[in-house]
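Please find one structure pasted underneath; my questions will follow.
Removed from the display is one protein chain of the complex; every other protein chain stays in position.
Letters A and B mark the chains in the order given here, with residues in each chain numbered from 1 onward.
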Amino acid sequence: MSGQINPDDALYVDMFIAKNGQTMNFIRSSYSAVLGLAAGTLGLTNLSGFIFYFVGSAFLSALIFVIKTKGKSGLYFRKSLDVFTEGVFGGLFSYILFWTLLYGIIHVYD
Amino acid sequence: MVNPAKVLQDLRASAERKPDVVVSLGKPLIESGAVLKLDADAWLVYEQVAIAALDVGDDGLAYKCINALETKFPGSARVRRLQGMQLEAVGKLAEAGQIYKAILEEDETNVLASKRQVMLLRAMGLPSDAIAALVKYLDINYTDFEGWLQLADLYLEELMYSQAAFCMEEVLMLQPQNHIFHLKYAEILYTQDNIQLALKQYCRVVELCKDHVRGLYGIKLCASRLLKATPSKDAAATSQEDLEAMDLLATERLVVLYGAPGAAAESSKVAATKWIETQ
């Protein structure tokens, strides 16, 4: 607890920040599952799969940044970079699951 | 075409009180029976429309909603509270009080009923009883800032300013980011003749909400009064130089704000300029 009032603190309503975070999580969850399906279908392996995920996530973040927040993500998140980081690693598990599933179904069985 | 159910849902989520809108959207929904297609949401809509109907005085609609709720949830405390409110609306205050009392006997933690009871006492013209009940309620439901606001209002009606100031301090701790509450606190402080503190609070108002006119008026009032008074020896007090700067700033912003085309009616513009000149 710092003794000073940070003038910017007052500008954020916790409830809305939480709601935005939830929305981001929802988007990321669905998106990482779809990305996983795509990666598995394409038969990506090793590093290329992970690169695909991070590039895909960055693309999604950029889309949200440009279209939904109109370049002013500071209005919706405490830090404007949050739009690029929030939920990226949370989605990784589902990505791996769906990637493995589709890769297995298509490329491992005869 | 907006979806009325969606608008009602948004209004419920934001807890805005717009009874006219709610009734105009909800009445056709309920009368055509379309509300039943909303499944679980239907009962929330009934409750919302019932309260709004009481607000605008459409007793028939309220009766219909509450009856529907009563048949769905017989004996529910939430529905009985609505019945109590309906009795209040037609002026049967004592009977409403009976209902609230019965609810509280079953479940002493029922927040809605205890709130209604306070307001009932207020409506009956017993402010001191209302204050006592509200204090008891806030002792338990400490985090209800609306309760504290209500208590501040009650104290203000009784001209008990220091108690009202105390309530506003609680509100400020619970909702520090709302400039309206800071403004109210500042005005109470000014009334108590605590000009130095009031100035700081007015500054906070303008800091939170840029060019807030009432805040600027407050700054102007406080600064000019402090400038006229003998400079305080207190180290924490605002320096003379700062006071002059604040006075100037407030005047400048007010002139700019009133000077903007279409910002205010001509008469109020004249009145404002006159007031600024006399200060």
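The rule is short, and it goes like this: a residue touches a chain if its C-beta (ideal position, glycine included) is under 8 Å from a C-beta of that chain, and two chains touch if they have at least 3 such contacts.
One rule holds for everything that comes next: contacts and distances are computed from a predicted model.
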Omitted chain (choose from "Alpha-1,3-glucosyltransferase", "Cytochrome b-c1 complex subunit Rieske, mitochondrial", "ER membrane protein complex subunit 3" or "Translation initiation factor eIF3 subunit g") - UniProt protein name: "ER membrane protein complex subunit 3"
Displayed partners of the chain not shown (whole complex): A, B
Residue among B:206, B:221 or B:272 that touches the chain left out of view: B:206
Residue in contact with the excluded chain [from B:44, B:94, B:126 or B:140]: B:140
Footprint left on chain B by the chain that the document does not show: 107-109, 139-143, 165-166, 169, 172-174, 176, 197, 199-201, 203-204, 206-207, 210, 236, 238, 242, 245-246, 248-249, 253
Touching residues (missing chain, whole complex) on chain A: 1-5, 7, 22, 25-26, 28-30, 32-33, 39-40, 43-47, 49-50, 90-91, 93-94, 96-101, 103-105, 108-110
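Basically, only the chains that are shown with their structure count from here on.
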Where chain A and chain B are represented by their mean Cα positions, the distance between them in whole Å: 39
